[in-house]
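As you look at this complex, bear in mind that one protein chain is not there, while each of the others sits in place.
Here the chain labels run A, B and C in written order, and each chain numbers its own residues starting at 1.
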Amino acid sequence: MIIVLKPGASHAEIEDISRRIQAMGYRPHVSSGEARTVIGAIGDDRGKERLAALESLECVEKVVRILQPFKLASREVHPDNTTFQVDHVTIGGRRVVVMAGPCSVESRDQLMAVATGARAAGAVILRGGAFKPRTSPYTFQGLEEEGLKLLAEARKRTGLPVVTEVLEPQKVELVAEYADILQIGARNIQNFSLLKRVAECGKPVLLKRGMATSVQEFLLSAEYILSGGNPNVMLCERGIRTFETSTRFTLDLNAVPVLKKLSHLPVVVDPSHGTGHWEYVAPMAKAAVACGADGLIIEVHNKPEEALSDGPQSLKPDRFAQLMSELRTLAEAVGRTI
Amino acid sequence: MIIVLKPGASHAEIEDISRRIQAMGYRPHVSSGEARTVIGAIGDDRGKERLAALESLECVEKVVRILQPFKLASREVHPDNTTFQVDHVTIGGRRVVVMAGPCSVESRDQLMAVATGARAAGAVILRGGAFKPRTSPYTFQGLEEEGLKLLAEARKRTGLPVVTEVLEPQKVELVAEYADILQIGARNIQNFSLLKRVAECGKPVLLKRGMATSVQEFLLSAEYILSGGNPNVMLCERGIRTFETSTRFTLDLNAVPVLKKLSHLPVVVDPSHGTGHWEYVAPMAKAAVACGADGLIIEVHNKPEEALSDGPQSLKPDRFAQLMSELRTLAEAVGRTI
Amino acid sequence: MIIVLKPGASHAEIEDISRRIQAMGYRPHVSSGEARTVIGAIGDDRGKERLAALESLECVEKVVRILQPFKLASREVHPDNTTFQVDHVTIGGRRVVVMAGPCSVESRDQLMAVATGARAAGAVILRGGAFKPRTSPYTFQGLEEEGLKLLAEARKRTGLPVVTEVLEPQKVELVAEYADILQIGARNIQNFSLLKRVAECGKPVLLKRGMATSVQEFLLSAEYILSGGNPNVMLCERGIRTFETSTRFTLDLNAVPVLKKLSHLPVVVDPSHGTGHWEYVAPMAKAAVACGADGLIIEVHNKPEEALSDGPQSLKPDRFAQLMSELRTLAEAVGRTI
Partner (left out) sequence: MIIVLKPGASHAEIEDISRRIQAMGYRPHVSSGEARTVIGAIGDDRGKERLAALESLECVEKVVRILQPFKLASREVHPDNTTFQVDHVTIGGRRVVVMAGPCSVESRDQLMAVATGARAAGAVILRGGAFKPRTSPYTFQGLEEEGLKLLAEARKRTGLPVVTEVLEPQKVELVAEYADILQIGARNIQNFSLLKRVAECGKPVLLKRGMATSVQEFLLSAEYILSGGNPNVMLCERGIRTFETSTRFTLDLNAVPVLKKLSHLPVVVDPSHGTGHWEYVAPMAKAAVACGADGLIIEVHNKPEEALSDGPQSLKPDRFAQLMSELRTLAEAVGRTI
């Protein structure tokens, strides 16, 4: 951290701040420029947050962070890409992993129809929500445990491992019984109790960026899981909130190369939630693969116009199959497979 | 809802959509303009979300919502302001309720010093965090139950009712044992499991807007609590995320008159988190009272430069006392007291 | 500026960068921490932008700015508030200056009705657009010079000085013939040719913040006018663009104390454009005065429902009079007059 003093800071003030820095366990390094004195705080990073409190002193103009606050998630301490297995599927490898399925599990018929269609088209992981975080209390909240059972049945039938969302710490154990990958949704990106619990659980995690989560905060949320002892985390970009309303969210593909640069964790993209309209899912899925995504998660529904949630952004199975075929050619062109 | 068809929609398509609308329990009302046919869906609102799925049909251009999706939170069904009691304090009345205290409970000495100072200056509710949602896993996470006990002790000593944050459903009972008001933090605004649990608990709730939560979503989160049987909800504006970086968040005071127009619930403003800098707390607190806020929640710390969290935005007790004195004059000028 | 090197930067790289810093006229100051080497560039600020280009070197992680890039607009070089006269009106003094009038000048009848009403209610400056920047080419574009003549006539009749917008460099002279204050609209905040021309013209300027303009960029735009020789600049906050849609823009009142801290220039607030709905104009106008605004600019129209532009956000004259009366009490409570 660098503490920038206000112009005219006195000698006594500089000494006072240096002493405080030392008391917190850092080595102060004073540098006096023409317009400002700045004091660097050199030393171990953990807990450097406390240095930020110096900003409340009258003589301090601002406190500037130099280092990224995450460690285990950082490529600096772990230069190679992380890869891990989910059943027979390798996450983070050369193959771009496609997860597909309905937004919500609605019925056995619906799920089996979509799952077999998705599998036939080349998806290697099945998605489907049993516990649904819904903005309104008056809308469909998911089939809950019944939905989990249907997912397990679909896995048995198709051989596809299952990713599904868990909404609260007390349900982690239950969901982990049925799921191969635990999904933390965008609304829970800073639900730290939940992050700690999925860390303990040990199952692979698909961590979705929140709609107002900076890349730095995103990696700090991953850090909660990694530092809790679970190294198998995928980062999922799913759209951020901006002023633009022609898409439901603004899928921030810039985050793909940024995350790949800062972190070693696999990066997945969700063009369905990111855009909110099925017509934009295919072009954005292609763009995601082109800029380096390690995976895609795509909503597929056999009757989107009757879906109990997120119908407008779901692809019909035939459109999904068409997209998969186009993605195959594209992936090859960027040195990947699908 | 209004379903706008693409130009050139055929008679058969119009009939098909009308049938679907009817099947969902609404009455279709077709209106053919020069450029577009639009079909209104008339009827009970609950579940109207399902109509949105029609957007996935090829012949549909978009589905436009006409009514607000919340009910119990709406002024339309509850024209009078909601007021309720917390101990001897009336929330939502003529008096602007000031809650003050440290970001985190750090020690008995710290809490008692701040609590007695806050009380002397005119605060009527004590705030203080025992369970802290922290962006980084490496920073202070709160004193937890020990912190709750100190809060209870401070209440006994000062007579001030206590508001403190609860982070997970399983802890609602524990926190409710010690607290007079349960705070739902910005990061949990769409933690629906938590909302449902505080609804059941019945204690008054301070519900903070998330950093990317629209006013409509904010009121839908309140609706979770109200429809769960707990009518005592305060809405708290605490800053949204925008491109501007000179403040930590952008305190959105526009939300005060907007919420007062749309809803009957009391509205509280948090200028400390909203701005992130103590120098801006006083002007924004005054602005909040001027535009109609029913309460303020302000961070006060006896040694902000040593605070374990949010030091830069905390007021020292003497500055808080000065602000309270200025707020008193101001409140009177807008027909309120403090 | 501080140049932060990547971990493992070699001695040769540190020397190379130090040499480059020296070649650009600054003194390098190397500080080696445990995790990073940082090099300060000490010296005169002008042109420090060029140091930013060092970020393109492989060994550089980032370049961090320490000083604000504006000078003449800064309170650091000009500690006292700027005040200036527009006719008999003092801008930036104890009196909060209220400017009122229609969005567009539409006709003599309309303008005279509004101007006399605004004056009677206590406005001291008349606003009105003759050249209108309209998002769509198919909407009313203003009466142009005819509008300017009507404004001059209204000034003659009411004694109120006139503020009106100028859209392009070639029209500065023409508009300055009729107007007492030149308004630069939000869409022209970075129209640097226009800024340079109004600097030369010398007439007082009302500079509106753009909808995506940071406070720093706002003050740099003011710096164009100040450094061009015109010291009489008012800064006007008029709403920024965020994800929230319940207001047309998000009036960012935080900018008022931020601007007052960083700069000596008078700060004006436009609650009409900032919110886009007449119902929110009064509360936000009050909030603006409470947090330290030196002026308000408010749209008033005798028949808002027939206005050729911005009807929904215009106050009728009687509502404006009511607001002025409330503002008078409020201003007194914060040590100002109106």
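Going forward, a residue touches a chain if its C-beta (ideal position, glycine included) is under 8 Å from a C-beta of that chain, and two chains touch if they have at least 3 such contacts.
Note that the structure is predicted; figures quoted are calculated from it, not measured.
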Out of A:Ala130, A:Val256, A:Ala307 or A:Met324, the sole contact with the unshown chain comes from A:Val256
Out of C:Leu67, C:Leu143, C:Leu160 or C:Leu308, the sole contact with the unshown chain comes from C:Leu308
Given C:Met1, C:Leu54, C:Leu143 or C:Val215, the residue that touches the chain left out of view is C:Leu54
Which of B:Gln22, B:Gln85 or B:Thr245 touches the missing chain? It is B:Thr245
Touch assignment to the omitted chain, from A:Asp109, A:Glu146, A:Glu173 or A:Glu279, lands on A:Glu279
Touching the unshown chain, subunit B contributes residues 2, 4, 7, 29, 31, 33-36, 38, 40, 42-45, 64, 66-67, 76, 241-243, 245
Residues of subunit A touching the missing chain are 212, 214-216, 240, 242-247, 250-258, 261-262, 274-275, 279-280, 283-284, 286-292, 326, 329-330, 332-334
Per the touch rule stated above, subunit C touches the missing chain via residues 20, 46-47, 49-50, 52-57, 63, 69-70, 133-140, 167-170, 187-188, 190-194, 210-212, 217, 220, 223-224, 227-228, 240-241, 277-278, 304-309, 311-314
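The definition used in the following text is that only the chains that are shown with their structure count from here on.
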If chain centres are mean C-alpha positions, then the most distant from subunit C is chain A
Per the C-alpha means, the centres of subunit A and subunit B lie apart by a whole-Å value of 25
Between subunit B and subunit C, the Cα-mean centres are separated in Å by 31
Separation of the C-alpha centres, subunit A versus subunit C, in whole Å, is 38
The positions of subunit A in contact with two or more other chains are 241
